[in-house]
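What follows is a structure written as structure tokens; I'll ask about it next.
For this view, one protein chain was removed and the others were kept in their places.
To keep things simple, chains are lettered A and B as they appear, and every chain counts its residues starting from 1.
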Amino acid sequence: MSDREPIYLDYSATTPVDPRVAAKMIPYLTEHYGNPASRSHPFGWTAEKAVENARDEVAKLVGADPREIVWTSGATESNNLAIKGAANFYASTKGKHIITIATEHKAVIDAVRELERQGFTATYLEPEPDGLIDLAKFKAAIQPDTVLASVMLVNNEIGVIQDIEAIGKICRENNIIFHVDAAQATGKVKIDLENLPVDLMSFCAHKTYGPKGIGALYVRRKPRIRIEAQMHGGGHERGMRSGTLATHQIVGMGEAFRIAREEMATESERIRMLRDRLLAGLQGIEETYVNGDLEHRVPHNLNISFNYVEGESLIMAIKDIAVSSGSACTSASLEPSYVLRALGRSDELAHSSIRFSIGRFTTEADVDYTIELLKNKVSKLRELSPLWDMFKDGIDISKVQWAAH
Amino acid sequence: MSAFFSNQVYLDHNSTTALKTEVFEAMLPFMANQHGNPTSRHSFGRIARAAVEHAREQVAAAVGAYANQIVFTASGTEANNFAVHGICSNLDKGQILTSAIEHPCVSRPALAMQANGYKAHSIKVDNDCNINLAHLQKLLLAPTDLVAAMLVNNETGVIQDIAKIAEIARERKAYVHTDAVQALGKIPVDFFALGVHAMTVSSHKIGGPLGAGALVLDKRIDIQPLLYGGGQEKGLRSGTENVAAIVGFGVACDLATKNLSAFDVHTANLRDQLEIGLAKLKAVIFGYNGLRVANTSFFSFKDIEGETLVTALDKAGFAVASGSACSSDSDKPSHVLLAMGVDEDLARGAVRVSFGMSNTQEQVQHFLTALEKELNRLRNLTSIAA
Partner (left out) sequence: MAYSDKVLDHYENPRNVGSLDKNDPNVGTGMVGAPACGDVMKLMIKVNDSGIIEDAKFKTYGCGSAIASSSLVTEWLKGKTVDEAYAIKNSAIAEELALPPVKIHCSVLAEDAIKAAVADIKAKQLAVKVAA
């Protein structure tokens, strides 16, 4: 069992680089090593041309103009740049209140928290138990001085898709800058920024079979959105983001997004079939709960709680598959997933959640192996679990008075 | 690795360097099957984590610091912004002093801090590109949060006495940052000996990949992050680690330290050869009287105008720079030369040659021949026009 490579089902944490992407990147590491900002010799020109081709590819996947794409080092930087950059730029004219969602990625939440320390106020809207936002509640959260709203397109933990179009319309009506974190969405859902009422959108490559360390921020030109630069220097990226561009990584992101554009439709269908197979298999286990809405959700993600089994011990039991409990970024802490808690899941269900994320290289055999493994290990851990005994004895665990610990 | 433009001689190593073969080989697995996110706890994640931590040790060893003092960033630019913004944001609003020859990614964040109520001032340099210590001492009479002075200037290659600058600044309770991006791999860099609180290094200037840099930090200072999120780098720099680039950076650091004296000897010979030739052609060599790193020569000709020479040299097959790459876009003469008191016309025509291990004496000879030919041609043009 342990002599085999673990099965990778953690595509939402990071994806492997597609071999086609790696092949495209390598010449820019080994041969075309120019600094794209060097204007005085062809080493720089070749690099610059590659960077601009990649910008076109990124723009094409999301229905944007290439001039609306600003390179960054990843979604974290894109989110920080969009939120801090727009809030600071528009604070004096629009106000200092920000709306975001309690289930956003930490890069959004913590950027907003930093703005709070600078004197902004913020509303962290709780989603409904299915993970989706109630539009009426969103509307109600708007204040006269609301400057910015930030809502993610696809949630990293539960994969639910928010109604960005409707939220964007509300923002437009209320003259609010609208930022969308789409790090988990590219290659999974169709994005058409030409028609979506979105002002700023964050992307990264390494969740879409591109390299780590590269991302982009979409900054709308019509109507023109302004952001205050967070990184100053040589004035790259029209002054919005300085720093030497990593040509090979940009080339990798361009190629990854090109592949996503061309293969998204067929790939999503295949992944949906795998997800359905996994879901059917796991639902054969008693007391399992799917976290988040199944309808408005990318097929790549399946987040399930196995009641009466503690999450970390479950992860340990299934080490032949690489999955995550909660988001990768918070795995180091002992706290249960804040996303699941925001959905109103009990702590124990939040603790026993596993995120399976399926991707380009997942096979049917991987899924079948996973189902069998889960069946065995969940049953073994439940034999060990005093809570399972209590459940079988008909005791309602939520009514038990637990000693403080 | 060989340059793709086989007929083009690369003389712009201060802008970026070719990736070293050993570095590429070390990176490859992390661009293929070792694709884990270092924060993930499964085996893919643990392998990535171990690779990042090993690279941290390598970078620390190259700069004379401990591994826990290294904060990885996406670039030198980011590390410089992080240092200036991060250190000052947690201090009372005092002044930020940056030397007049700093890279814009140090001076501009300082200027940007003025919007938050800080004051930014520039420290003068002399004609040889040395920071004017008397001016620094005078500026330090006002309460100062940070003094930022680069260890090696990217354009002239002049080395600053950072240890002395740090001593002076510390007497006035100011923090000190040094941008050592152009120093690493060219001269010994020892964080503790320099006595600074923060120091920036970058991967792609030393044969590593683009996409990785680091800020070396005195652990006692309280620095505010530039990027918030998943809490990577002990909360100081959020964002999924660029594992492949970081691994490459680590190996490049190892190699840079190992090859330091070979680099020095090799490029010093080439530069001497170049500058003997330049003297015959009546070039003005900037920073010539300063203590310089061995690989850099920055020069101009009194009777040759603007960018014409750089363009002509490019056509003749030599990749050189006209000032720093980042400002290549603008027509403004180099701010470094202006700070050194060089007249604008002379500064506008400046050419920077920066050597690497792949350059040869033969290339220098060819370069000098081509240069002489171009100079003659351009001089004839001007004399006809006149």
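The working rule: contacts are C-beta pairs under 8 Å (C-beta built on N, C-alpha and C of every residue); 3 or more make two chains touch, one makes a residue touch a chain.
All values derive from a computational prediction rather than experimental measurement.
Every shown chain that the unseen chain touches in the whole complex is listed here: A. For the options A:V189, A:M273 or A:L387, the residue in contact with the chain missing from this view is A:L387. Considering the whole complex, the residue from A:Y90, A:Y308 or A:F356 that touches the absent chain is A:Y308. Where chain A meets the omitted chain, the residues involved are 308-313, 316, 334, 336, 346-348, 351, 383-389, 397, 402-405.
What we mean here is this: only the chains that are shown with their structure count from here on.
The mean-CA centres of chain A and chain B are about 34 angstrom from one another, to the nearest whole unit. Within the complex formed with chain B, the residues of chain A that make contact are 6, 8, 10, 13-17, 19, 22, 25-27, 29-35, 37-44, 46, 73-77, 79-80, 105-108, 110-111, 113-114, 204, 206, 211-214, 229-236, 242-249, 315, 319, 322-324, 327-332. Interface residues of chain B, counted against chain A in their complex, comprise 1-5, 8, 10, 12, 15-19, 24, 27, 31-33, 35-37, 39-45, 74-78, 80-81, 103-105, 108-109, 111-112, 204, 209-212, 226-232, 238-245, 307, 310-311, 314, 318-322, 324-329.
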